[in-house]
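A single protein chain has been omitted; all remaining protein chains appear in their positions.
Per-chain numbering from 1; labels A, B, C, D and E assigned in written order.
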Amino acid sequence: MARRNKKIVHRNRAEQGSAAADDDIKITALKLPAQPLSTDMAAYFAKCQEKLGFVPNVLKAYAFDMAKLSAFVAMYNDLMLAPSGLSKLEREMIAVAVSAQNRCYYCLVAHGAGVRQLSGDPILGELMAMNFRAARLSERQRAMLDFAVKLTAEPWLIEEDDRARLRRAGFRDRDIWDIAAVAGFFNMSNRVASATDMRPNSVYHGQAR
Amino acid sequence: MARRNKKIVHRNRAEQGSAAADDDIKITALKLPAQPLSTDMAAYFAKCQEKLGFVPNVLKAYAFDMAKLSAFVAMYNDLMLAPSGLSKLEREMIAVAVSAQNRCYYCLVAHGAGVRQLSGDPILGELMAMNFRAARLSERQRAMLDFAVKLTAEPWLIEEDDRARLRRAGFRDRDIWDIAAVAGFFNMSNRVASATDMRPNSVYHGQAR
Amino acid sequence: MARRNKKIVHRNRAEQGSAAADDDIKITALKLPAQPLSTDMAAYFAKCQEKLGFVPNVLKAYAFDMAKLSAFVAMYNDLMLAPSGLSKLEREMIAVAVSAQNRCYYCLVAHGAGVRQLSGDPILGELMAMNFRAARLSERQRAMLDFAVKLTAEPWLIEEDDRARLRRAGFRDRDIWDIAAVAGFFNMSNRVASATDMRPNSVYHGQAR
Amino acid sequence: MARRNKKIVHRNRAEQGSAAADDDIKITALKLPAQPLSTDMAAYFAKCQEKLGFVPNVLKAYAFDMAKLSAFVAMYNDLMLAPSGLSKLEREMIAVAVSAQNRCYYCLVAHGAGVRQLSGDPILGELMAMNFRAARLSERQRAMLDFAVKLTAEPWLIEEDDRARLRRAGFRDRDIWDIAAVAGFFNMSNRVASATDMRPNSVYHGQAR
Amino acid sequence: MARRNKKIVHRNRAEQGSAAADDDIKITALKLPAQPLSTDMAAYFAKCQEKLGFVPNVLKAYAFDMAKLSAFVAMYNDLMLAPSGLSKLEREMIAVAVSAQNRCYYCLVAHGAGVRQLSGDPILGELMAMNFRAARLSERQRAMLDFAVKLTAEPWLIEEDDRARLRRAGFRDRDIWDIAAVAGFFNMSNRVASATDMRPNSVYHGQAR
Partner (left out) sequence: MARRNKKIVHRNRAEQGSAAADDDIKITALKLPAQPLSTDMAAYFAKCQEKLGFVPNVLKAYAFDMAKLSAFVAMYNDLMLAPSGLSKLEREMIAVAVSAQNRCYYCLVAHGAGVRQLSGDPILGELMAMNFRAARLSERQRAMLDFAVKLTAEPWLIEEDDRARLRRAGFRDRDIWDIAAVAGFFNMSNRVASATDMRPNSVYHGQAR
């Protein structure tokens, strides 16, 4: 509705600077010098560079301590990439819906890109980050996200009825574990990211738009 | 971190459909046939088409009743485009931060695009939609958004101390009115949009990325 | 249960002053000098004076800017007074129930009086302001207020099921729009009033008791 | 702002019935037949009738069991009427501010009338019931109500800093006990009233307006 | 999972001191000198000493004023010990579930011990204090606690449907009153305890483990 000419845009950019100018340089608010990468972790970083074109900042943030980095990577890869009754896209959808409940900037940016890429549907990424209830989801995916978000907001209220709804939507017990574990993992990551003001690689923003 | 090949993407897109396939056709969940546009409103729609390349869906949603459409347009244009101590970008920033508090899909999409365009900084749009506290803002803009979001979440707690902080950040009384009025307006629009499942024009998603 | 003699009352009144001594003089916490009324607005103020015996303070608060005043009046009158599937009383009931959720002093006083006057039932005004769930309402009016208050408190949770309940209670799509629009409008007005510490005309308190 | 003619009022009243037609007859949602009053309680009811012109419904609600009625009356009279560093008006102000936080219809009506009567200021009663933060209070009374309402909403957050603020506002340790005890008592009464749908005597509504 | 040697324990105890070293001496944060006990209250304290082996700190806290102490004792004993459709254990279960919602240290300790003693099941006490929803309860007891905790957290939402569920679970109207009255009483006591930093007798901790 607004007339938007180039002059206004330029003045505003000057006023603001780019909102994320430093995000690829100063990754967290903590000064924790990176340690030399172990052989395994060096190989993993190289693989990220090759496949993604960059190393996700969360990995650099953990690189001050090889034991912590390795434990994080092992758990992440098992949860998000190992075989599961949930598709990789579904796991990324949980990641984003949970991170939206927790308003976690890092995870919304990084995993929002994940949903856009895995689904090939940029708008689905926006829906997960803004209000998953506005998305046109299958009953299965809606039940999955309702469970993950209730578990995030009020975990003490989860009871047998909640698990029964997942079973009615076609999930087996192993799948229920995976939904819980992925939702749980991002409840952890959201808090590590928020506690340290972790910044996402700026490259995520433009991916798969 | 994930290997993402084309096959996976395509299968998922098929599974999903595009998340917003119908958003430009079925604009709300209510069946309210558009009335013939009044002369003024026809001119305004034509101006939108010319300047923006499309008519925002919110206007089409109000077009079932010319009195309501005109009142909405008059208030919107006064608040968002008339001269003010707040820049147009600042008003859009309030719109998005308020809409994030209310998790309003329509307004986050439409005004997120507004922030990206007016600032020339796509990441600023994401920050406003995800967690404005993660943005590197001037003291002025931070005070402005803190006020707008507190007013959104717990309006009964706003008192003289809150206004005093705005004054210390350089805002005059007229500016305080404008912050309140813009925040108030989006608290209204968020609710009309959420109540009717209003869908944003799909073109917004790709703008100014 | 307490013995209450005149002496106690008088001492307390002295201690306290009248709680609203200045409310008809200092209308908001902002210093925004009134502009000369436009012809239309002068006529409108005159009509208020004639019909109500006073000009509502909210109008005086907006009178620092004729464009803002006119836009507010146009939207207010369309929503609250134009033909609708909702009675005027029902629209005032929404106004008060929403304002109670937001604990807005101005709107509870002004529209509480509205409910008392339009219903001829002073107690109904108290019920709307205190806890609408305690009122003995028809299924229709209860559904209407449940929708309006949920939309106020957690707009992101409104979905098709909520609209379906309204339809089952007899509301048509146009009525649903009106419920949403009135609830939305008071979510705006509550926030403008709370942000500016707007004070209701003291005359409202005694009306239709 | 609305034209309100007699016809509209009459139609609405018919639609509605009086909102409180039965409140003096069916006092709670529970069928608990009154027991014969004990001598003490008969005397107390007679005193209420003489001083107030009626017996408060809460007393009738407890009259199914003399032990419960006596215990309630003993505690109520000690808290609200015995000598204290808090004035009777201040104790009623706490009662209403706490009941507003808990949205308790019975207590807001009965003790709202109490504030109006003891203060001789009808508007002060409205302010306590709607949003005590909008009232122009002394530092002492504001500190008192902030403590009582925080204790109501989030009792687990009360700490030494909160008591220290009361002391700075001039309260002695005995007064702090009384603030806590009155706030606590209405947190009890609000819940007994809400659990049983207790209805206030209709006479309260018009008192001291 | 941790190796825990004595050295660590001792170092930590030194660091910490005992968490409750003073709880039997300094009972609240308020300096309110005890008054001489009335005959009745002296007899009651003696009975506590004989039956329990100690006088509960809450009684000592009230002993600065005989009228307040007597009123508290009368109400407590009627609610918790008089004949009722609720067993004494059920009343203690309500006490703990309500106190858990309000995170009241005093009442969780004292009445947690009560549940352990009356049930002979130490784990039931933990369940009530931590999350009653995790306990394997009869339908009757679950309905009772759901009502008590909803009444604690959001009393304004209790309606006929909530009472109907209690009736379906076998409760009569008199029992519903008792559930409400016990829940209400602990909503009062939790707040008096939290407001004054009341400390439980240290002996409770080890009882009936």
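Here, a contact is a pair of C-beta atoms (placed from the backbone, for glycine too) under 8 Å apart; a residue touches a chain by one contact, two chains touch by 3 or more.
Only a predicted model underlies this, so the values are computations on that prediction, with no experimental measurement involved.
K.L.:
Going by the stated contact criterion, tell me the shown chains that border the hidden chain.
P.N.:
A, B, D, E
K.L.:
If I consider the whole complex, including the chain that's not displayed, which of E:A42, E:L81 or E:A153 touches that chain?
P.N.:
E:L81
K.L.:
Identify the residue among A:N57, A:S119, A:S194 or A:Q207 that touches the chain left out of the display.
P.N.:
Residue touching the absent chain, from the options given: A:S194.
K.L.:
Please identify, in ascending order, the residues of chain D that touch the omitted chain?
P.N.:
Touch set of chain D with respect to the missing chain: 156-157, 159.
K.L.:
Where does chain B touch the missing chain, residue by residue?
P.N.:
The missing chain touches chain B at positions 131, 133.
K.L.:
Need a quick check: the contact residues on chain A for the chain that isn't drawn.
P.N.:
Residues of chain A in contact with the hidden chain: 29-32, 64, 67-68, 70-72, 74-75, 78, 82, 102-104, 147, 151-152, 155-156, 158-160, 163, 173-174, 176-177, 179-181, 183-185, 187-192, 194-197.
Note that only the chains that are shown with their structure count from here on.
K.L.:
Interface check for copies chain B and chain C. Shared numbers divided by all numbers used: above half gives same, below half gives different; which is it?
P.N.:
The interface is built from the same residue numbers on each side, given that over half of them are used by both copies.
K.L.:
Which chain has its C-alpha centre farthest away from the C-alpha centre of chain A?
P.N.:
Of all the other chains, the one whose centre lies farthest from chain A is D.
K.L.:
Using the touch rule from the top of the page, what residues of chain E touch 2 or more other chains?
P.N.:
Those would be 156, 159.
K.L.:
Treating touching as the only link between chains, describe the layout with one word: line, ring, star, complete or other.
P.N.:
other
K.L.:
Could you run through all the chain pairs that touch each other?
P.N.:
All touching pairs, sorted by chain label, are A-B, A-C, A-E, B-C, B-D, C-D, C-E, D-E.
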